[in-house]
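All protein chains of the complex are present and in place, except for one that has been dropped.
Order of writing sets the labels: A and B. Residues in every chain begin at 1.
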Amino acid sequence: MKVALSMISDGFKEATKGTTAYHIWMSVLTLLMLFGAYSYYQQIVHGLSATGMTDRVSWGLYISNFTFLVGVAAAAVMLVLPTYILKDVDFSQAVLIGEGLAVSALIMCLAFVTVDMGGPARLWHIIPGIGSLNWPNSMLAWDVLVLNGYLFINLSIPFYLLYHHYQGKKPNKSVYLPGVLISVFWAVGIHLVTAFLYAGLPARPFWNSALLGPRFLASAFAAGPALIILTLAVIRKFMNYTIPDKTIDKIAMVVTVAAQVNLIMLGSELFKEFYSITHHSSSALYMFFGVGSKNALVPWIWTSIGLNLLATIALTFNRFRKNHMILYASCALLFIAIWIDKGMGLIIPGFIPGPWGDIVEYFPTWVEVGVTLGIWALGAFVFSILVKIAVPIEMGTLRYKK
Amino acid sequence: MDKIKNSSSYRHSLFISRHSRAGGNPLEWSTVFGQVTAYAGITGFIGFVLLLTTSCSGPSHNDHSPLVQIEKHSNSNIEYSVSSDPFTYGIEKVAVTNSEKDTLFFIPNRVNHLVSFPCNNCHTQALGNMVSDDPSGKKAHWNIKLNHATDEALTCLTCHSSNDVEYLRLNNEKEIHFNQSQKVCAQCHSTQSNDWVGGAHGKIIGGWAPPRVSNTCVNCHDPHSPAFETRWPSRLNTVKIQELDPK
Partner (left out) sequence: MFFKKKKNVNEETAPQHTEKCGGDSCGCQQADGFDQVIKKPLDRRSALKGLTAGLLAGTGFLNSSCSVTAGDTDKELASLKWDEYFKGNYQLMTAEEKKATVARLEKMYALNNGGKINISDKGAAKDVLYGYAFNISKCQGYMDCVNACVEENNQDRDSQMQYIRIHEFKKGQMNFEMADDNFYHEVPAAGHFYMGTQCFHCENPPCVDVCPVKATWKEKDGIVVIDYDWCIGCRYCQAACPYDGRRFNWSTPHVPENELNKDQHYLGNRPRKKGVMEKCTFCIQRSRSGENPACVEACPTGARIFGNLLDPNSTIRWVIENKKVFRLKEDLGTEPKFWYFMD
């Protein structure tokens, strides 16, 4: 107990001190969070009518980001698996960063779901026992369970490890190893469950596809590790924490394969939608080409496809991938491409056209954008703190002083 | 070598590195892997079975078909605790009967609503005596223009009795009371009449619960001009216009 308290206070000290760059970074994030909070206040006062959502397009930016971030959270931890398969790599640092990323992404996920609720004050209705969770019928109930479970796992394992390293002790493998493995399977689970959330709705033919789950996984495996590469690059640059090139190269390999698989799946989806255009292709038609004067998604999706292709091609060639500048750029492009793809390209066209064929477009309002920025800032904030505390412990500079 | 590898913390590094595996650790990763997979598999399977058995949307949709519900639970002697009576209160009802004189349902009394009934308030002669071919002659009901089928098919005397102004007539010259006017219509419109008796045509007033009270033909159709007229819809949703066409 005393150790835990000391760890928390040491962590707090560690998190509050730092270079000017760190302080500027954290202040900017705080400002963004404040802006987000103000936007959310507006939304609370006026109701969800402050957003661009309507009865026709009833999920928007929030759920898009939620979906994307579940992928990030899942992929961050799935990196553990290659640690076994590619026996010669040491991913331990990446994995720690990954778990931190997973925690921050999950916090963002839960925040996005919460701000999307019409009655956040009634959220306690979802707590089993007190409320009435509709398990196992509702995929959202599954999602609530698996996401919270995942959050728990990903908080407890790093805490356990750091707690031991903090005291200079060796963590007990038989305690954390099963946890790590469960977390890997759980990661696949959270993303599949999230995909099933949409794929299980015959009302929306655009989502009602068996490929949705696998595609979620592939794109997550590309976007999540891409983000890890970027963060590792930043950590390498700004912190006194050496990360071997090999680690980054191996993760880059994972990203590349996932991006390629994702492209193949995208191709087969496009084929199915456009080779024989049926009534069920309307959403894809709207998204890729627009219908009449309604074409809000067209620039987004083509940007996404362009970036995706560019990044995947760059990553495919060893020569480019080995060049770290190109690698980072590709990772950034890929990340953006998949973010668009999971957001603008997946959630929104699911509602367009509506069940009776009306094409009502969706444009997020500044309130929505503000809240979204705020939540991303929150995630970055949490992540920065986690890394700021974990790295010194790992390096041995932060130790329990008896 | 990079310094992480040399640092002591690396030795007991947080995750399973090859070092820890190589050293004949009793807890082989593959065993753990196997166990966890087994657990995950079993849990997943149980979850799936649970889902199938407890979920309302099992593989068969048949139980949910309203037709199956009807087959299973249809009951011709339902004791209703509700009735349509409160909702037809004040409407004087006339029974519609079948050929065996069983009451099928009710229609609103018609003659109570005819403004100039009985006809002998004004007319003392039989209708047959009043008909004239003279176009310059005065018309008693100048406001009525017959707009029902063609004038070759229908004249006043097709439906109104020529012997007694208070009655309508059927093709077999039988006289029919105004409260039974549907019988006149049914002579030509037998399909509609069947649908009406069954309940597919015409409007049921009051409630769905028995006793059934239906509008009769002339409650909705002016017999002299039975077609529905075009008119403006009762509303327009301006919000929807904005939604559909934001410009």
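For the reader, a short list of remarks on this structure follows.
Everything below uses one rule, namely that contacts are C-beta pairs under 8 Å (C-beta built on N, C-alpha and C of every residue); 3 or more make two chains touch, one makes a residue touch a chain.
This one's a predicted model, so the numbers in the text were calculated from it and none came from an experiment.
Touching the chain that is not shown, out of A:Pro171, A:Pro353 or A:Pro392: A:Pro353 (per the contact rule at the top).
Across B:Arg110, B:His148 or B:Arg212, the single residue that touches the chain missing here is B:Arg212. Only one of A:Ser58, A:Asn172, A:Asn240 or A:Ser268 touches the absent chain when the whole complex is considered: A:Ser58.
Take chain B: the residues that touch the chain left off the picture are 55-57, 61, 64-66, 69-70, 73-76, 78-84, 86-87, 191-192, 195, 198-210, 212, 215, 220, 228, 230-241, 244.
Summarising the interface, chain A meets the missing chain with residues 44-49, 53-55, 58-59, 113, 116-126, 129-134, 137-141, 144, 197-198, 200-204, 279, 282, 350-351, 353-358.
The working rule: only the chains that are shown with their structure count from here on.
Distance between chain A and chain B, defined via averaged C-alpha coordinates, is recorded as 48 Å.
Per the touch definition, chain A reaches chain B in the complex via residues 54, 56, 80, 83-84, 87-88, 90-93, 95-96, 136-137, 158, 161-162, 164-165, 169-171, 173-174, 176-178, 180-182, 185, 241-244, 293, 358-361, 394-396.
Within the complex, the chain B residues that touch chain A are 2-5, 7-18, 20, 25, 27, 29, 32-33, 35-37, 39-40, 47, 50-51, 54-57, 243-244, 246-247.
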